[in-house]
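Every protein chain except one is present and positioned as in the full complex.
The block that comes next holds chain A.
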Amino acid sequence: MKVEILAGSVSKFGELWDVSPRDLVKGVVLEALFETRLKTGEIEAVYIGNMLSSSLGGQDHLGAFFSEVLGLNVPAMKVEGACASGGLAVHAGILAVTSGLYKNVLVVGIEKMTDHKPEEVAKALMGAGSDEEREAGATFPGLYAMIARAYMKKYGVSEEDLASVAVKNHYHASLNSHAQFRFPVTIEQVMKSSVVSSPLKLLDCSPISDGAAAVILGQGSGVRGQGSVNIIASAVATDSLGVADRSDLTSLQSTVLAAKKAYWQAGIKPSQIDVAEVHDCFTIAEIIAMDDLGFFPRGKSAQFIRRKKTTLGFGYPVVNTSGGLKAAGHPVGATGVKQIVEIYRQLKGVAGKKQVKNAKIGLTHNVGGSGATAVIHILKSDK
């Protein structure tokens, strides 16, 4: 499999009260089109990754909504898979290109969350969970907190170990001009932050964010000169909606299954990945992702992260150079597309201050719900 990324762009993430979803999308799409030098009319299909337009925004016809904004009359549709909506939209775009039906495909991820009060957002996000979890009054921090407690007990991981993930990702975000939180934090600050859902504290959690991201996919157009970046694997796996229905609380089976497929498609091993964007909706999620993606022996990932093995300038793979969901922000539908853009820029060598030296192969890992959907992409530079 080989689908070329012709362009990628990301908006500023954060509390963007003065920007509408229309303007967010228009901004990232125009920037991406400018990069490819394609005209709007050369886009043959549009896939929109979004979760909450229906429950929070009251807008249910997103394909046409954004076609209108962009002045297009081509096929356009929303792809939804909770927080994995963006990754699934990229997967759908890849299917469209590899089928041969469309040449240039636009994939957009968009979410507008900060217009609503936290209780409403927490309730809307629980749309990604099971009936049973909603009836219990569980929240996503709550579900991941229960996963965290089980993992910490099984592998002897401490709250300070969890905090070290936030410290790393805030450091990376301090180098990212588009991140929501462009400041470093210390383990002490994480430990002292208020409890959201024990043992997870405010600085263990990704924020509520607005933001958009876009990529344009094509096949060997050769529009641009300096070495192309291709998606060489796109794998998806699903699992039970509810955490309680899983036999193991300390691993996400969907990630394990999707990773196995993705490595097989790409013909590579985890040790060959130079840079990765993984789904750190909570600090515990990044630790489990590192286990499940095969980067470190199971149960040992927290130690490696704390020893800076995945921090820029210290070791490989460098993880969440954007700042991750934790510090770059998590506009849920945009996240999966933003991950692709970050790795694309890393492999092009245009990632600025957060550039990973000699990055040739990268991975993105996008999760929906508490692990009910996992989407993994592997990208490779032709350089």
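Simple rule for what comes next: contacts are C-beta pairs under 8 Å (C-beta built on N, C-alpha and C of every residue); 3 or more make two chains touch, one makes a residue touch a chain; residues count from 1.
The rule is short, and it goes like this: contacts and distances are computed from a predicted model.
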Under which of the names "Sarcosine oxidase subunit alpha", "ABC-2 type transporter transmembrane domain-containing protein", "ChsH2 C-terminal OB-fold domain-containing protein" or "Multisubunit sodium/proton antiporter MrpC subunit" is the non-displayed chain listed in UniProt?
"ChsH2 C-terminal OB-fold domain-containing protein"
Given that one chain is not shown, which residue among A:Ile48, A:Ala138, A:Ile216 or A:Ile378 touches it?
A:Ala138
Consider the whole complex, including the chain that is not shown, and state which of A:Asp23, A:Glu120 or A:Glu188 touches that chain.
A:Glu120
Per the whole complex, from A:Ala45, A:Val108, A:Ala179 or A:Val196 the residue touching the absent chain is A:Val196
From A:Ala96, A:Ala214, A:Val243 or A:Ala359, the answer for touching the chain not displayed is A:Val243
Chain A residues that touch the omitted chain in the full complex:
118-120, 122-123, 126, 130-139, 141-142, 145-147, 149-150, 153, 194-200, 242-245, 249
